[in-house]
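Yeah, one chain of the complex is gone here, protein chain that is, but the others are all in their spots.
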Amino acid sequence: TTWRGWNIHSPGYPNSVALKHFAQTITKKTHGDIQATVYNNAVLGDQTDAIQQVSNGAINFANFNMSPMGQYVPKTDILSLPYLFNSVKQMHHVMDGPIGDQFAADMKKKGLVVLSWFDSGARSFYNSKHPITKPSDLKGMKIRVQDNDLYVDMVEALGGNATPMPFSDVYQALKNGVIDGAENNYPSYKETNHYEVAKYYSEDDHLIIPECLCISKISWDALSAKDQKIVRQAAVAAAKEQRRLWAKDSREAKKYVANHGAKINKIKNLKPFQDAMKPVYAKFYKAHPDQKALVQKIRNTQ
Amino acid sequence: MDRQGSSNSAEASTGHTVPAGLAVARRVLDGIAWLCMLAAGLGLVFIVASFGWLVYGRYILNNTPTWIEQLSLLLIIYIVCLGTAVGVHRHTHLSIDFVRDGLPRWPRRILHVLADLMVVAFGVIMLWQGWVLTLTNADHQLPMLGVTASWRAAPLVLCGALIVVFTVFDFIERLFTNPGELH
């Protein structure tokens, strides 16, 4: 059989490299029984469409970011809560353990079999005005966020003016002062050249969102136990490689932007930011009363 | 809205008796097409105005309305689906006629029926799959709007149904009003 893989990134990206090796390993270890190929650059549709295609078996495997996953599997919305994880390391620890298995079980009900968790780094605010050290520094700033109510609420709770905007418009908008800032991780901050027009990058790591490597349940169930083992091992190896490449990419991107005029500051006291999130969490608990315990459980991990 | 594109039955009817039911049906379908145009036109004017409001909100109020982009993306689907159906009724879709119209009578008739069949088939599948998507999309929400994504797929059902109705009527009308040379 042929297996088609969905990927949003361009060929050289850490995720793309890991996925390519994943596909090659499967093809090789099943002696060509499964011919797996990856379609990069989201040519088979954007992520919300691709999730539907994976759950219906039109696409066999994919690497999804967990942020838009919340639309389909509401229980994963919790991963979009600001300041949920303290560090990328903690996120890895949580997702690789029983809590990650719990998310995987919820996604399996929608036809997505999660085999391993990728990294998408930590997102922080950057802007063209001044470094941010306390929430009031964000007051009145127009900050571009992704289309998600939680992110809009987050920026508003910090006193900013949340401005959803297509990603492709952000550079020009920053350059001309249509917006004052945005938020993203280092590799993206570098790739999009946003560091040229918004040079104050303030590390607050407000979102540390995992990604998943998942197989369509339809494709998964059609595999023999032996092949399932092959695929699972390949997926775990892919995650290891992706995390390594990502960390390297992230370090290099940080160094690069710092050498090209970006002013980076690490926010030392995150407490006021976390405290400002109380209404966001309250609204979230109201919508998902059963999730309060899970948030505590994640908070208690180290 | 303008009805100018909808009167091709008038010139076709010369010399042939048109069943009264057909004339009534045409008036009903013309009316439906007009209502579609009205709804789509209101939608267009609304999204133009709402983007004016978006810019006003961002620059003057410093409080950007976050729902406008997503709502516009939803509305444009309704506008296009309604407009597409009306386009079928008024024969305004882009198509290539020169091959067919350059052929002798019988091949021409066959191709015309084939084209109609293809449009009907497309309409039926659109209606059916639009319904499938409407049901499956009920499991997730549209961002910023707080409604399910079913609202995004529903216009396909309407558009598919209207395409079928308009095309079938066209076919029947051609049978009655123009059995001779033209088609």
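Letters A and B name the chains as they come in the text, with residue numbers starting at 1 for each one.
Basically, a contact is a pair of C-beta atoms (placed from the backbone, for glycine too) under 8 Å apart; a residue touches a chain by one contact, two chains touch by 3 or more.
Simple rule for what comes next: contacts and distances are computed from a predicted model.
This figure omits one chain of the complex; the name its UniProt record holds, of "NADH-quinone oxidoreductase subunit N", "Binding-protein-dependent transport system inner membrane protein", "Sarcosine oxidase subunit beta" or "TRAP transporter large permease protein", is "TRAP transporter large permease protein".
Checked against the full complex, the one of B:45, B:61, B:147 or B:175 touching the unshown chain is B:45. Interface residues of chain A with the unshown chain, by the touch rule above, are 4, 39, 41, 43-46, 49, 52-53, 56-58, 165-166, 168-169, 172-173, 175-176, 178. Although one chain is not shown, part of chain B still touches it, namely residues 1-2, 37, 40-41, 44-45, 47-49, 51-52, 54-55, 69, 72-74, 76-77, 79-80, 82-84, 86-88, 92-101, 111-112, 114-115, 118-119, 121-122, 125-126, 129-130, 132-133, 136, 152-153, 156.
In the analysis below, only the chains that are shown with their structure count from here on.
The touching residues of chain A, counted against chain B in their complex, run 48, 52, 71-72, 110, 140, 142, 147-149, 152, 161-166, 178.
If you check the complex, the residues on chain B that touch chain A are 58, 62-64, 66, 69-70, 136, 139-141, 143-144, 149.
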